[in-house]
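As you look at this complex, bear in mind that one protein chain is not there, while each of the others sits in place.
Each chain gets a letter, A and B, in the order it is written, and its residues are counted from 1.
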Amino acid sequence: MSDETKTITLTVNGESVTKLVDARTHLVDFLRGELGLTGSHLGCEHGICGACSVRLDGDVVRGCLMLAIQADGASIETVEGLTASGEVADLQENFVERDALQCGFCTPGMLITAAELLREAAPKTREEIREFLSGNYCRCTGYHAIVDAVETTLTQRLEKSS
Amino acid sequence: MKAPKMTYARADSVAQALALLAEHGDGANVLAGGQSLMPTLNMRLSKPDLLIDINRLEDLAGISVEDDAVRIGALTRHAAVQRSPIVAEHLPLIAEAMPHVAHVAVRNRGTFGGSIALADPAAELPACILALGATITVESVRGRRDIAAADFFKGLFETERQPDELLIEIRIPCQRPGTVHAFMELSRRQGDFAIAGVACAAETDGETVTDAKLVYFASEDRPTLAANAVAAIAGKVWSDESRSAAMAALSEDLDPMDNLQGSAAFKLHLQRVLTGRVLDQAIERARAA
Partner (left out) sequence: MSDSGASSVFEGPNSHIGRSLSRASARRTVAGRGRYTDDITLPRTVHAAFVRSPYAHARILKIDTADAEAMPGVVLVMTGAELAERSTGPWIGTLSCFEGMKSAPQYAMAVDRACWQGEPVVMVVAERRALAEDACEQIVIDWEVISPTAEAETALDAGTPVLHPDLGDNLAFTKTIDRGTVDDAFASADIVLEESFSFGRHTAVSLEPRALLADYDPGTERLTIHTSNQVPHMIQAVFARTLGVPEHNVRVIAPDVGGSFGLKIHTFGDEVAATAASIELGRPVKFIADRLESFVSDIHAREHQISARIAVSKAGDIQALEIDDLAGVGAYSAYPRTSVFEANQVLNITAGPYKFENYRAKTTVVYLNKVPTSQYRSVGHPIGISVGEHMVDRAAETLGMDPVEFRRRNVMPDDAYPGVAPSGVPVNDLSHEACLEKLIGLMDYEGLLREQAALRKQGVYRGIGIAGFIKGTAPGPQGYYGSGGAPIASQDACTVKLEPSGGVICTVGVTDQGQGVDTVMGQIAATALGIPLDQIRVIEGDTDAVPYGGGTYASRATAIGGEAVYQASCDLRREILTMAGILLQSDAETLDIVGGNVVTAGSGEIRVPLSEIGRIGHFQLGELPNDYQPTLSATRRFRLTELPYIFTNGIHGAYVEVDTDTGFLRLLKHWVVEDCGRLINPNLADEQVRGGCVQGLGGALYEHCLYDENAQLLNGSMADYLTPMAAEMPDIEVAHVETPTSESELGAKGAGESGTGAAPGVVMCAVNNALRPFGAAVTAQPMTPEVVLRTLGKI
């Protein structure tokens, strides 16, 4: 009943995947190492930096704070999936335009977190955007440009939907 | 920084989880949201033989009102508590505390019961449920029992829960008319653990606090109920004088620990400042009510 390894089946970016995993392997090591999805990054492996953020059954979570074996039966989305679906194409475009990324290591986690804010489709102040993103560390940009890019995307979406 | 070798079992029922706990006791860790456990595994600070994953125990998740109390299942995610209209209506203290609990990704996964079971002395929720007089239900193969919050927190990451017991739910009395709440904390950065904080549930009569629960966190090894500070103001009309009296009396209630966050003197000072501010806010809310 208890295992050191187990075969799991899960959906990753819309595709069903079946793999044998070690119980101790966390989700991002699995995504990167077993599936070659290197868009999710490891910055601290103790749940502070947010570089490993992925979507679990629709909600953003820390990928380093979850075992791959726990994802059996779950649906995972990574930045590669969000890119392919076009869900954050406008946000990505605004990131590039506004130079809201430099080294880019935090960017996938930042996008996935921001996508959750955008999904709420409610007006936000810059302070609220900053607060929402406060669990994602960026050493390069100083955050100002990231807040700009998220704010612009939110404004554009709200204008479009109204 | 990779977790040590371990075995894993996914519990598909509470009974199964309890059986595993009975069998493995101290050698097993319950894996709920994992937001505190997983870092210690990755750092190899904890090395359980067995992880018992309870994330599929849907029975343990959910929020409902029963008999003038809100029942929060142990596995309820922080995000669900934060979004809950029931919590907003009946437990405004907890609703006010929730945005201070970590960050969105952690709240999506971390659980209410996990925070209570871990009993981090700097965490918000243990202080809140102590201020609100909650009851914690735990269960083992030996049976189910209720523990008052006042008896639950025993020390640094130490609780009344025994190694074979699983936290099932927390029942928190609904806020009654005539009572007000206030919550404040100081943390260096949004979502960090607090360096000082207080949860306040007060009964008021006009400008007078008749009784109150002031619970301080991020100071001692567990959330601390301040009796002397309350005694200093109970029954008195709120004034600069009673404010100062409460702040002064706090040193009889609180003996903060020195740690990386700051010295004991610093923390006591901050808690005093918060005492004045939190009571100001409580009175203001009482006036508005």
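By definition in this document, contacts are C-beta pairs under 8 Å (C-beta built on N, C-alpha and C of every residue); 3 or more make two chains touch, one makes a residue touch a chain.
Nothing here was measured: the structure is a model prediction, and the numbers come from that model.
Q: Out of B:119, B:270 or B:283, which is the one that touches the chain we can't see?
A: Of the candidates B:119, B:270 or B:283, B:270 is in touch with the missing chain.
Q: Write down which of B:186, B:209 or B:230 is the residue touching the left-out chain.
A: That would be B:186, which touches the missing chain.
Q: I need the residue numbers on subunit A that touch the omitted chain, in ascending order.
A: Subunit A touches the missing chain through residues 22, 24-25, 32, 37-46, 48-49, 51, 78-80, 83, 92, 95-97, 99, 101-108, 111, 126-127, 129-131, 133-147.
Q: Since one chain isn't shown, list which residues of subunit B touch it in the complete complex.
A: Against the left-out chain, subunit B lists 1-5, 39, 43-44, 186, 188-192, 195, 260, 262-263, 265-266, 269-270, 273.
Here is the rule we go by: only the chains that are shown with their structure count from here on.
Q: Determine the centre-to-centre distance between subunit A and subunit B, using the mean Cα coordinates as centres, and give it in whole Å.
A: The answer is 29 Å.
Q: Report the residues of subunit B in contact with subunit A in the complex, numbered from low to high.
A: 1-10, 20, 31, 34-35, 38-39, 41-43, 50-51, 53, 55, 79, 99, 102-106, 108-109, 189-191
Q: Sort out for me which residues of subunit A touch subunit B in the complex.
A: For this pair, the touching residues of subunit A are 1-4, 6, 22-26, 29, 45-47, 50, 53, 56, 59-62, 64-67, 69-70, 72, 113, 116, 130-132, 134-136.
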